[in-house]
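A protein chain is absent from this complex, but the other protein chains hold their places.
Here the chain labels run A, B, C and D in written order, and each chain numbers its own residues starting at 1.
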Amino acid sequence: MVPTDTISAPQLYLQSLSRWSATEIAFWLATLLPFFLFPNYLSLASQIAITALFALSLDLILGYAGVVSLGHAAFFGIGAYAAGLFSKFVWGEPISGLLVAALLAGLAGYATSFIICRFRHLTLIMLTLGLGLLAFEVANSAHWLTGGSDGLQGVRIWPLFGIFKFDLYGYTAYSYSLAVLFLFFLGMRRLVHSPFGLALRGIRENLVRMPAIGAASRAHIRKAYTIAAAVAGIAGALLTQTTESAALESISFQRSADVLVMLVLGGAGRLYGGLIGAIIFMIARDQFSGIAPQYWYFWIGILLIVVVMLLPNGILGGLSKIFARWSRK
Amino acid sequence: MLPPVFGVLFDGIAYGMLLFVLSVGLSVTLGLMNFVNLAHCAFAMLGGYLTATLVNDFNWSFFATLPLAFIAAATASIAFERVFYRRLYRAGDLDQVLLTIGIAFVSVAIAAYLFGTAQQPIQTPPLLRGAIDFLGLSLGKYRLFLIAIALVVTILLVVGIEYTRFGAQVRAAVDNQRMAGGLGINVERTFAVTFALGSGLAGLGGALAIEIVGLDPNFSFIYLVYVLIIVSVGGLGSIAGSLAAAILIGVSDIAGKYYFPELGAFLIYLVMVVILMWRPSGLFGRR
Amino acid sequence: QIKIGVINSYSGQFADTGAQIDNGIKLYMKQHGDTVAGKKIEIIRKDTGGPNPDVAKRLAQELIVRDKADILAGFTLTPEALGAASVSEEAKKLMVVMNAATSIVTTKSPYIVRVSLTLPQIADTLATWAVKKGGTKKAYTMVSDYGPGIDAEGAFQKAFKEAGGEIVGSVRMPVANPDFSAFVQRAKDLNPESIFVFIPGGAQPAALGKAFAERGIDPKKVKLLSTGEPVDETAIKSMGDLALDRISAWHYDFNHKSKMNSDFVKAFNAEYKRNPDFFAVGGYDGMHLIYEALKKTNGNADGDALIAAIKGMKWESPRGVIWIDPETRDVVQTVYIRRVQKVGNDIVNVEFDKIENVKDPVKAAMKK
Amino acid sequence: MAEPLLKLENVTAGYGDAVVLHGISLDLPERGSLAVLGRNGVGKSTLLMTIMGYTQMRGGRVIWRGQDISRLAPNRRAVNGIGWVAQEREIFPSLSVVENLTVAARPGPWDLDAVFKLFPRLSERRRNMGNQLSGGEQQMLATARALMTNPALMLLDEPFEGLAPVIVDELIAAMKTMLLDRGIAIILVEQHTDIALELTAEAIVLERGAVAHRAPSAQLQKDTATLERLVGLRVAATA
Partner (left out) sequence: MTEIVLSTRRLDKNFGSLVVARNIELNLPKGARYALIGPNGAGKTTLINLMTGMLKPNAGQIFLGGEDVTALEPQERVRRGLARTFQINTLFPGLNALEAVTLAVCERRNIAGEFWRNVAVHREAIEEAHDILAKLRLGDSCYQITRELPYGRQRLLEIALALATKPKVLLLDEPAAGVPQEESGEVFEAVASLSDDLTLLFIEHDMHVVFRFASHIIVLVSGAIFTEGSPAAIAADPGVREVYLGKRKHG
């Protein structure tokens, strides 16, 4: 317990919430292991990193602001196509491609945020789902631009910084994705412990009370939604750049649903929830489908069921509860 | 001769009824019980496979399999309710999502293992095949059959749930389990019964749907979106709302495809988005 | 030892296609042993879960980098093939497309060879046949609104007009579309002589067929033309009599009359308790191609050597004689015109005309 | 001596790992009445919830008419005759007033007519949904709803909170009849010591989850020193 007799105790307390723990540092060091231990798995690792970034962006709105979205892939897809088209029609330099993708996805997020911020619960879920599906249909019917269901052709990405080619082994892809992920994770971590992060939690906990303390919750939600959309766009762009392909699937309901499942599996409302969820889900899928390509979802299903039954609130939520109980004893 | 608009209307309503039979069970579990049961279509699939197997391999009459589809799905759901669902009534929606998606995944794999990945065609009885001619419109017999079933189900449910003490107990238990228990309502039993009812209806819907949408292991997921649309547009907790939503969505979808085919794929989603923005709690929603 | 990495949709909406390709592969290996030119053949299966080029690309990379695969194969869907194409090019590995039917696929890497079909091959042939021999000059087209559908629509309309026919209208239908009554009604309103249909296999063909019947479109009066999927085995089974008299152009049906095919069907049935379809035959022929090429190169799995070996290769497949066009590395085959008929108690597709040595018309046109 | 209606033997209970009640023992005779007093957070509500079965029992037993009900599910306890009015009212928002009342009603002298007579205001608002009621109306509804189950024992957690003084008067009168004529026992948690002691025969004062004092109500009413010490109330000054 924090001592309460000195004046700065509350400040200290709040500060202590955002201190880096040893586990966290160990986690990030562990993300470097694939380079040494599993060099054959780097492309998988890079797709995990990308998915983790995507899940992180969903966590911002879902875990923190309580805005459940089943259409988040729309922004992922916008980012993916933006990066692809940019490389096709402007140039293939990756970093600028990321920025363009972030900008476009952010704009789309900003535009839709005006709708999103007015609804809650099932209505909100269904609206995001509807908007996501509409985005999918738009991309499908804009065949001339997107290549429709065959995917976008002609994506060519230049070497990163003009030096590092995106190689078959995925060295560049993983280094690049991991670096971007880490950067945005740092940003997210900041945000979560900022006054804005507190406001988002307030919105999640009780939307009705927010106006009564003078909070413009809709503006907060819009802001969070826009940020989340931009980050999702970056994740999409990373996928396009590291695989030199962009397809309708990047915008699909399935992707929205998958990322939601991963986030919830890891533990929504926790910084590492999305990351852990993406890692476990994708590795499990890779391993299970390696064993039985036709029945891997049986095992994934079992995994989900077991996690919910044993560790409610996701893996991290469940673990932290167990840990709290254990440490109290 | 009636002008084509009546044909469109009829087709739309009939299509709506298909959506309705598929979703009415969810309207019970999600709408009344507030349980986000994304495995809904897995129970529907169970009913579907039962019917397909009995009809194809054992030469049962299609009609005779329908009650069985209901009973089988209801029974299975009671087992699931005991083992899994019950522990999550109080948990957040997200945990429910995770569990039920997990169950849906498993159901897909099991169906693929048992029945293979191919489509399961069934031959409906001659009584339901073809169309009858009515003032120049050809009305599909199977569609008429669907409409009839949907109406019967709606009436039974509305009377049985919305206007009885049982219905009120379900809603009370959903609103506040602790208090409901504290007043002596057997929350567990109430939920189990409701759940079985919802899943049974799903099973029935699955059996009825094969004729129109076919059946393969992926059934658990393919129609989930439609089903969610109907329930949310209708308004949580309202069976009549689901019926209205199904008709509305069905008619606007068919009319849209007939008059503006370019908008075909968009329309159903557009209608949903517009309705939900206009009435956030759905057509007949009370919450 | 030679490793073949098979990339397919084994799960999700297209799971059945993956399963059938796989059955074809397994049957071939069962019949011909798992050793060729002294090398043991090992199959590594990977699931894309659907039309995901990014996943397909990663799987291809992993197959080559991690599993040291020598040959890539499978590819139900065009996006999968397109995703993996660049990997095959970069790694110089033979890539055998066992289904993906969009024309351009083989142009994406010099190491790609296709043994299945191209959609234009079918649609173009059918259109020309319909005008010249089928006795219809006015057609309406109905296709699913996605890549292959648009391809099929384009090929059919072009060839139909070139042959002197007229397209009276067309509609593209959403890919996920449980109810066709509105689209059928539209077609009926125009009263066309014939209707061309392309929709993917699965649940839709039967639904569409029933919608035709309900709207009172009689295949005896209005010719219902299509590729093979809308009249595939399950669709016909579920439609029953309603399917009678529908006409289709396709490269394979389990009812094809030949000794080779009846043996194949019998063996397939014994093994998998179902009939083979064009996916299965794609897998089967793909394996044949790989086996024969390896025999020629004497077990050398180098991409360039294999590609040289397959060019112009010709063999008898259950669907008849097929060969690989050395210029395009695409399949050249016979397209059969079939009609749904009652044979005994069964309702099946019966071949009544055929056009031999059909090449992919799109690439042929590009060359001109 | 006759079997007590309710008996708590050395009950220790709490939420999860947090133990709130420590070794509480009490008994309540048939038709008895007990006031539970104490400052904020001493565990008064927790005591009622423990009797209902909503907390984790760590030790001790709850005995109802001679039977150990420590492991009985809450709804069984309710059916056996314990009625509960929760502190936060917990009205069912998606049920109308009438549905709220009838949803768990059991036959007995308290029926719709009787509770509407007690709270005419509810009868005027009978078609409103639970969440469309004023705070006081919800309080009335919570009490009325528990009455409709016709319990043998009512657990009342601050039932007067938010009620207009006139209604408080009526409710007090009703409770007196309840106790005297209808033979319903009550356990009353109340901040208003004077009302609580006026209504009940016996009183306990809780302090940090344990019984700090026990006395007949009438006696405690006069014992201002103890009240001031344990409840912190300057009774003389304010009354």
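To be clear about the criterion, contacts are C-beta pairs under 8 Å (C-beta built on N, C-alpha and C of every residue); 3 or more make two chains touch, one makes a residue touch a chain.
These figures come from a predicted structure and were not determined experimentally.
Asks: Give me the visible chains that the unshown chain touches, in label order.
Replies: A, D
Asks: If you put the missing chain back, which residues of subunit D would it touch?
Replies: Residues of subunit D in contact with the hidden chain: 15, 18, 39-41, 45, 87-89, 121, 125, 132-140, 158, 161-169, 191-192, 231-234, 238.
Asks: For subunit A, which residues lie in contact with the unshown chain of the complex?
Replies: On the subunit A side, contact with the omitted chain comes from 1-2, 4, 7-15, 18, 190-191, 193-199, 201-202, 204-206, 208-217, 219-220, 223, 227.
The rule is short, and it goes like this: only the chains that are shown with their structure count from here on.
Asks: Taking each chain's centre as the mean position of its Cα atoms, how many Å separate subunit C from subunit D?
Replies: A distance of 75 Å separates the two centres.
Asks: For subunit A versus subunit B, what separation do you get between their C-alpha means, in angstrom?
Replies: A distance of 32 Å separates the two centres.
Asks: Using mean C-alpha positions as chain centres, tell me how far subunit A is from subunit D in Å, no decimals.
Replies: 49
Asks: Where in subunit A do residues touch at least two different other chains?
Replies: 137, 140-141, 294, 297
Asks: Spell out, as numbers or ranges, the residues of subunit B touching 2 or more other chains.
Replies: 108, 112, 117, 265, in rising order.
Asks: In the complex of these two chains, what residues of subunit B are touching subunit D?
Replies: Touching subunit D: residues 165, 168-169, 171-172, 174-176, 178-187, 237, 286-287 of subunit B.
Asks: Can you list the residues on subunit D that touch subunit B in the complex?
Replies: For subunit D paired with subunit B, touching residues are 52, 54, 73-75, 78-79, 83-84, 86, 90, 92-95, 99-100, 102-104, 106, 129-130, 145-146, 149.
Asks: Of all residues in subunit C, which touch subunit A in the complex?
Replies: Those residues of subunit C that touch subunit A are 8, 10-12, 15, 18-19, 45-47, 50-55, 57-58, 61-62, 64-66, 78-79, 82-83, 86-87, 90-91, 102, 104, 145-148, 150, 174-175.
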